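A single protein chain has been removed from this complex, and every other one stays in its place.
Naming follows writing order (A, B and C), and every chain is counted from residue 1.
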Amino acid sequence: MKLDPKNTQRAAVAVLGSATLLTLTALIFIIVFVLEKGLPVLNWSFLTGAPQDMGRAGGIFPAIAGSVALTVLAVLLAAPLGVGTAVYLTEYTRESRLTAIIRFGADCLAGIPSIIFGLFGFILFVTILKMGWSLLAGGLTLALMILPTIIRTTEEAIKAVPLSYREVSYSLGATRWQTVYKVILPNALPGILTGVMLGVGRSLGETAAVIFTAGSSLRMPASIFDSVRTMAVHFYLLAREGISAENAYGTAAALIIAVLSVNLLAYWMMNRMVAKRT
Amino acid sequence: MPVTSEKIMQRLLLAVAFSALSALLLIAVFIISQGLPFIFRYGFREFLFSSQWNPQAGKFGIFPMVVSTLWVTLGAMAIGAPLGVAGAVFLTEFVPRTVMRIIKPSIELLAGIPSVVYGFIGVMVLAPLIRDHLGGPGLSLLAGSIILGIMILPTIISISIDSIMAVPKSYREGSLALGATVWQTVRMVTLPAARSGIAASIILAMGRAVGETMAVIMVTGNSVKIPGSALEPVRTLTANIALEMGYATGMHRQALFATGVVLFVVIMILNFSASYVMRQRKARR
Amino acid sequence: MPDKIALNKFSVHYGPDPLLQEIDLEIQSNQILGVIGPSGSGKTTFLRALNRMNELQPGFTASGRIMLDGEDIYGLDYDAVSLRKKVGMVFAMPVPLPMSIHENIIYGPKLSAGRGWKYDEAVVESSLKAAFLWDEVRDRLKTSALRLSGGQQQRLCLARTLALEPEVILLDEPCSGLDPVSTAKIEEALTILKERYTVILVTNNTKQAARVADRTAFFLMGKLVEEGTTQQMFTAPKDKRTSDYITGRFG
Partner (left out) sequence: MKKKALYLLFSVALVFSAGCGKNKQSITLAGSTAFQPFAEKLAEQYMTSNPGATITVQGGGSAVGIQSALSGAAQIGMADLVNLPPEAKDLSATVVARDGIAVVINPANKVNNLTTGQIRDIFNGKIKNWKEAGGADKTITVVSREAGSGTRTSFEEIITGIELVGEALIQESNGTIRETVANDAGAIGYLSHGLLNEKIKAVQIDGQDCTTECIMTQKYLLVRPIFLLTKAQPGAEVQRMIDYILSPEGQQTIQQNGLITAK
């Protein structure tokens, strides 16, 4: 075959296409595997019931509540910080040594292993600040973990907002913050949501850092000072300690369905917003 | 009124902008203060370049873990980065937008699958496959690389797609108008323009690969040994910390924090080289 | 009558490069000043200097003075945000913000309205009427501005600027991408608007300046070559470069 542009194009499409196919196959396999083993266990009483006999029987409601509470708390703490940092880096300052350092700091933070976050959270939040194993300690730790992802994705999203929008806004007498708030953030929202969803995903799926900071108590949390067990931790303990493979898969299936619904909800909201504007 | 609130907002954002950096410093100071004294006492070379790890006998050499971490991460990147970027390019450039709009969220959803689920599937499906068809105990360097490579795909694909989409349409149209094929346009125009976003996605993914703990513990076998092949079991730095921290006291505990210091330094080196590469490229442009 | 705007030895540099050199110029109210010159002559920099848009990009420095109603707008305590409310701007390319027509118009008034204050809803109708757009969009104010045609979008941008109730309107080649019908509509709007505003129109189209401007200024390589009534500039320019440009020898 001659290497003219047309054939190169064909070859590229074939290679890229099969790479994509391979990726999707691997990812779909994981979902199908978990759902196939987990869906039979899923029913209303499994989702809303309290666990019995360490999770060997009964439901997983406290774990669902724990996952939701912990993730919401982490995102509430991290999203304002992450978006604020990205706004500062892109809109409030020029490229300088300072922005380079801040960005570098965020990248490094992204690379810190979750186990180190776990140790850090355990000593600082759980022990020194006397929060105990709690939603709060876990939420703070997770917030630090997902902060860099939110910063990076928000920054990319903000950079993608056309410069002309900013100019128009300023020319109409808007201050910097008004421009950010009314024009830049709404237009960057889809990208910001991507970052937040990645953060939600990471919070829901994290195990190491959560065990060390939020603990693994199987009771319903009554306040942010109570220890919780997330679905991921519950799955881990059930599967690894060989307590109940069935319920472990059921938990994993519930977790995947939960992430799916959160994603769908976010996309639905986002599409509504975009549709309103165009 | 607007002028003062503007000032307040600016101050507030400046303060917020330091959140990530101060978190990093706090963690760094904390880990280093716990681990560095041990490294000095035990001897830097002895700690880093000895292959003897036997806490009960007071031997703390982490060389096998350093080597294993590098291999597992490299393996994961070799699998995840090309697949991820290829997938992102294919989905943005060669597939109708509506299809992409369905696939992208589904891929992002996969970032929400707990790492322990990936690990568990690695143990139940991948390790037996490797054991039966390639040999060795199954729980191995190869299994770790494959599982990590798959785990980082959503991060790479999702962020790369965003940055490729952000390349102005006019660039693409300009190139196509000059008679370039779609692939030439991708290679010469789109990818270079989207480079910083793609690089960011790879750095984030690499961070996740180096730092992943639970899935790695589950699939790599955790032997303290410099791997002779991809089929042998290995132990990464993260696994070393997570495995033994629950039981470690005294010297042993300090040695694990010192492992954390090394891990920290490895990540700093990775980040420095990544940002150096990106700056070099930018300068050349 | 005092000058609305007066420039005194005003220069702009980008880094070390001069973009505008020692401009001296007086601009009267209730007139249209046409600004002509080849591209790169400093027309746009001049225009953006009048509402301090240049400073939004790092690297720009200004020296000299620009007086608006006797106040130096480059003075230390002069607020750029309130300046931009007094000196409105329409850009070369129509840039409707990605929101509804209605939201585009009230964007400016809402910003200055502040907490607890209501902007006047009537401003939507009056400014759209002044930009000759009302009849075309009165039934679909809540639809996205991005669905308008190019000509409609540019008139929307004009209406959006008018809604600020500014004193001066700056237009940066507002018709460069438009069809003759849309262009005529905008020109018609401008001749009516000058009764209430000071209008400064940068244009690449010398004939447009001849049609609508009361006075015309000719810029070349960052310098103001000549300024005078449009009639004098087009019939008896004092500088040879002006006549060469107007007659199409270069540019």
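The working rule: contacts are C-beta pairs under 8 Å (C-beta built on N, C-alpha and C of every residue); 3 or more make two chains touch, one makes a residue touch a chain.
What you are looking at is a predicted structure, and each value in this text was computed from that prediction instead of being measured.
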In the full complex, displayed partners of the excluded chain: A, B
Omitted-chain contact residue, chosen from A:172, A:218 or A:232: A:218
Hidden-chain contact residue, picked from the options B:14, B:248 or B:266: B:248
Sole contact to the chain not displayed, among B:61, B:144, B:207 or B:221: B:221
Residue, one of A:86, A:136, A:174 or A:204, that touches the chain absent here: A:136
Where the missing chain touches subunit A, by residue: 53-54, 76-77, 79-80, 84, 125-127, 129-133, 136, 140, 177, 181, 211-212, 215-219, 223-225, 227, 237, 240-243
Footprint left on subunit B by the chain that the document does not show: 5, 9, 12, 16, 53-56, 123, 127-128, 131, 137-139, 217-218, 221-225, 232-233, 235, 242-250, 252-253
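Following the convention adopted for this analysis, only the chains that are shown with their structure count from here on.
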Furthest chain, CA centroid comparison against subunit C: B
Winner on C-beta contact pairs when A-C is weighed against A-B: A-B
Centre-to-centre distance between subunit C and subunit A (centres being mean Cα positions), rounded to whole Å: 47
Distance from subunit B to subunit A - Cα centre to Cα centre, in angstrom: 16
Subunit B: positions in contact with at least two other chains: 2-3
Multi-partner residues of subunit A (at least 2 other chains): 175, 178
List of subunit C residues in touch with subunit A within their complex: 51, 53, 56, 58, 81-82, 84-85, 88-89, 91, 93, 95, 97-100, 107-108, 111-112, 144, 146-147, 157, 160-161, 164
Complex interface listing, subunit A residues touching subunit C: 94, 162, 164-175, 178, 182-183, 186-187, 276-278
Complex contact set, residues of subunit B against subunit A: 2-3, 5-6, 9-10, 12-14, 16-21, 23-27, 30-31, 82-84, 86-87, 89-91, 94, 103, 105, 107-118, 120-121, 125, 150, 153-155, 157-159, 162-163, 165-166, 180-184, 186, 197, 200, 203-204, 206-208, 210-214, 218, 237-238, 241-242, 245, 257, 260, 263-264, 267-268, 270-271, 274-275
